[in-house]
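Heads up, one of the protein chains got dropped from this complex, but the rest are sitting where they should.
Let's look at subunit A:
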Amino acid sequence: MKYEPVIGLEVHVQLKTATKAFCGCANVFGSKENSNICPVCLGLPGSLPVLNEKALKAALKVALALGCQVRSFTKFDRKNYYYPDLPKNFQISQYDMPFSEHGSLDISLEDGTKHIRIKRVHLEEDAGKLIHPEEGADSLVDYNRAGTPLLEIVSEPDLHSPDEAYAYLTDLKLILQYLDISDCDMEKGSLRCDANVSLRPAGTTGLGVKSELKNMNSFRAVRLALDYEIRRQEAELGDGRLVVQETRLWNEKKQMTLPMRSKEEAHDYRYFPEPDLPPFVISASEIEEARQGLPELPKEKRGRFVASFGFSDKDAATLTAAKSLADFFEACLKLYDNPKKIAHWLIGPVSFQMNSRGQDIAGLRLSPAFLTELIDLVETGKISQLAGKEVLQEMLESGKPAAKIVEEENLAQVSDAGSLSAVIEEVIAANKKSVDDFKAGKENAVMFLVGQVMRLSRGKANPKTAREMLIERLKA
């Protein structure tokens, strides 16, 4: 039998508010253990939570960006379970009245887009972190993370392949980055993803028994874990066995999912309304204010780039695939009114530098002013395209402006016949075959010779002048 996978994703994202969700402690990653703590986030006897309005504002932005309906009347609930990283042994979360629900996300696939429904987005607090030192039997707890505002974004089971899940995560992360509400760094744990997956006979609409996958530390791991789990479930069903509903952990080393000990998942969370935080109203004006504050989202930006600048869908997607890159593009545009050239440079040489250095645009030693100055030098013929790339490389190394590099490295384009003729003679002497080809009527052979002139001149030669001189010389 052929099976169709049914996948739903639960994404947790830490909000990068200045302070924690329910107290005034700094909300930062990487501080010394237990340095950002107070009676409230430690859950000390007598302490009480007070909602950080900024966390709610950030949460509202996400809900609206995902097209969710915002509940005007909402509340927090307590999720009760025992674990040493949870100071109160309950988590302040939202249960039956999440502040927003019924949204959607159009994900981009190879063959178009697909509409994925979002079930709910709710606000809760993060737990602390257990540390297991290599020496000694004791475990330690770092409570710096306890009380960090956390959004839970739950999709409907509308995804049907690991690739769709991957695309969903990529597009969701992009939106979150555009909203500038989270670092979205899976390695630091500011973005986390659990997946529910089940199989059903292809063509049917029911839901099979699902397993819940946890412990994936990258989008890639989510895709691999789903891949593995789908094959595992297929094998189970194919052999006439049943899939057991369980939580399974992705094991990165073994590249497989393994069941969690059943004891660890036998939870009755005993949810009930959090009595320390009265139910509250999100007013129409607060929602409107959040809506007004929404930035242009990736989809809109892509559309505008195509419509305004005549970019291809692919180029628009590349330029908007990181908000920092799109912002850089637009900053360049303010200084230099040639969108196509800027896009050409960003998608070409600059992206090449980002990839080879493993940096995003912000990590490069490059400002919009420097890049546009360089583009201008090329476009006005002061240096060749080839020399431009060399200047870019040098600029990123030294941080010097383009004009200074051109001067120091003597890279200014050479167009006068006197300076070029020696190089041309040398190229003709050294490339007899191409010269013969040209003479035999293969006009294209001249391009190879131009390339050689460029190489010998370290890119300084004006290729147009070089070509004209070569043709004149060979036809003579």
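Everything that follows uses one rule, which is that a contact is a pair of C-beta atoms (placed from the backbone, for glycine too) under 8 Å apart; a residue touches a chain by one contact, two chains touch by 3 or more; residues count from 1.
Here is the rule we use: contacts and distances are computed from a predicted model.
A chain of the complex is left out here; the name its UniProt entry carries, from "Glutamyl-tRNA(Gln) amidotransferase subunit A", "TatD family hydrolase", "Polar amino acid transport system permease protein" or "YciI family protein", is "Glutamyl-tRNA(Gln) amidotransferase subunit A".
Across A:18, A:50, A:207 or A:307, the residue that sits in touch with the chain not pictured is A:50.
Contact with the chain not shown here comes from a single listed residue; of A:39, A:201 or A:259, that residue is A:39. Along subunit A, the points of touch with the absent chain fall at residues 39, 42-51, 78, 80, 82, 84, 87-90, 141, 268, 270-272, 275-278.
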